[in-house]
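With one protein chain withheld, the remaining protein chains of the complex are depicted in position.
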Amino acid sequence: MNYTNQIQEIATKLFAEGKIDVFVGYRQNLFDENQVPCLVTDPADISKLVFTEKSVFNLSNYLKFEHTRNKRVGLVVKGCDSRALNLMLTESQVKRENVYIVGICCEGVLNEKGEKAQNCVECVMPDAVVYDELLGSPTGKREYLVNADIKELAQKGLTERADYFENVFENCIRCNACRHSCPLCYCAKCCIDQETSSLFHGANTSSSAMHALMTWTLHLAGRCVDCRNCEKACPSHLPLHLLHKQNEMVIYENFQQHLAGMEKDDRGAFYKYSMSDPDDFIM
Amino acid sequence: MEQLLVPMLCTVDKVIDETPDIRTYRMKMKDPDLLEKFTWMPGQFVEFSLLGHGECTFCIASSSTRKGYFDCSIKRAGIVTADIHSNVEEGMDIGIRGPYGNWFPVDDIKGSNLLFVGGGIGLAPLRSLIQYCIDTRKDYKDFTILYGARTSSDMCYKEEIEEWKKDPSLKVFLTIDRPEDNWKDSVGVVPKILEEVVKPEIKNTKVITCGPPIMIKYTLASLDKLGFDPKDVITTLEMKMQCGLGKCGRCNIGSTYVCKDGPVFTYEQMKSMPDEF
Partner (left out) sequence: MSFSIFETDKAGLEKFYTEVISKNETYAPVEAFGKFDYKRVSSLSECMPDSPIQTTMSVKPLFFPKSAKVMKFREDSSGTTLSDTDQDHLAGKRVVLGVKHCDARGLQVLDAVYKWDYIDLDYQKRRENTIIVSTRCDKADTNCFCTSLDYDVENSDAHDVKIVNGLDGKIYIKAVTEKGDILVKSSSIQHPASAAAPEEISKHYKSFEASFRLKMNYTEINEKLQKQFDSIAFEEVSKNCISCNTCAFICPTCHCFKISDEKVRDNGVRYKSYDSCNNGYFTLMAGGHNPRSVKYRRWRQRSMHKFVYYKERFGVNLCVGCGHCAISCPVNISIFDVVNHVANSPAVLQNA
């Protein structure tokens, strides 16, 4: 999968026509084969832009920051990235007219070991769902698969699961990299950072880690697109996808097979009311 | 380190409402031994803990020449200060760590005329110095106090100011931003009144000024214009401080630690620091 030339051409054209102020894409890392985000403001830097199966980071994340706010942005998005962008558009974080979206029909990205990443193997929508221009040939929506690790975890007893997650929370250092790299965590001041929330505030203990991670998980329920920015950002390599994929499965099964960001104006699972919503828990 | 962060317990003796959003808390140490030993120089600060809510940096607003208590004047500006205003009453226990920081150079300013320029809550650290100098009067020459606030009800220490006005050895100038009925003193911002009404003598005069950042900025510019040497202008710098011990890294400006090398600096020293504040 290589769209380097096309992306460079598109970026050149957009700058030449004065349509954008900044183009957000990927560039090669200086010290290994990985790629890092690249915010191009000077057309002379366009030659740095690349796109291959190593273009992993969800670039919609950069629409949260000062470099793109109130500017006209050109952006490269794969399937999952575009679903996050869809949600950001619906949730009024980005103005559609300010973004020129280069959508990619993704063939899957590689993880550190050089294999196809798990979320790509289980991908539900590889083609960009919102775009101004689409590169590649669309292959359409795929069958939803329950995450392999969730299936395995479901086999374990509650005590075993509790111990496993206690170990996870113990290793969390509360660096907040997960939150800062998630495009859908755009709150100017996170509820966890509020000084009034004395339960979360401050200490990097494993109980505060549990509160922080579980709150984050619930705030992303029905909104997570499984781009794995969070997991890759985590310095302690915590298996954060387990938290989100569990919610995704529950929501899929109970709320009319809802998956985040698939449609325009998607407002998440909990903003719609349907007669078939589960109500067996209501007396 | 952990031991260094444990506060001493104090009891709030008196709560005085200075203005709609400023209160003075008069405190004394619970431990009578500490009460004897706790002493500070004007300009130093303490870390005031409302246990369970948070800890804040406040300067000590009274002089240790007046024994048995110390004052902290607190403006309701953020979350912990709002909690302090709502929760702290007479008889309550407060945690205090300190005193930290350097202090006003009381030895260097001996034998000089002193010009105190304060604005709003900035009179609090100045009051500690003013009381100290009044109590050691013979070491200094003439005193002039210029104090400005937004309105007359925003003035702190109203009773004490009346006493200063009665003292023939002090020249007191007050100013508010806009005219009010029954206001007999000046009207205008502090730097303007400094230039037009106070018209200070430069020779052998040291200026000590504290107040909100914007007032300081323009006051320093006025003092420059009037011809004061930056070495003779002393002020306090506001940067977020947390541990007070030079360890937590919050108050660094360049290689200066505001909690250790400050918060008192001369204007000359401030000019040599990176322009971050």
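For reference, chains read A and B in written order, and residue numbers begin at 1 within each chain.
Heads up, the rule we're going with is that a residue touches a chain if its C-beta (ideal position, glycine included) is under 8 Å from a C-beta of that chain, and two chains touch if they have at least 3 such contacts.
Predicted, not measured: the structure shown is a model, and the values here were computed from it.
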Which displayed chains the hidden chain touches across the whole complex: A, B
Options B:Pro20, B:Gly68, B:Gly111 or B:Gly254, residue touching the unrepresented chain: B:Gly254
Sole contact to the chain not displayed, among A:Asn34, A:Thr90 or A:Gln118: A:Asn34
Residue numbers in chain B that touch the chain omitted from display: 1-7, 9, 49, 51-56, 77-81, 93, 95, 213, 238-240, 242-243, 245-250, 252, 254-255, 260, 274-277
Missing-partner contacts on chain A, residue numbers: 29-32, 34, 36-39, 57, 61, 65-67, 167-168, 171, 173-177, 179-181, 189, 193, 198-199, 201-205, 229, 232-233, 235-239
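Just so we're on the same page, only the chains that are shown with their structure count from here on.
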Chain centre separation in whole Å, for chain B relative to chain A (CA means): 50
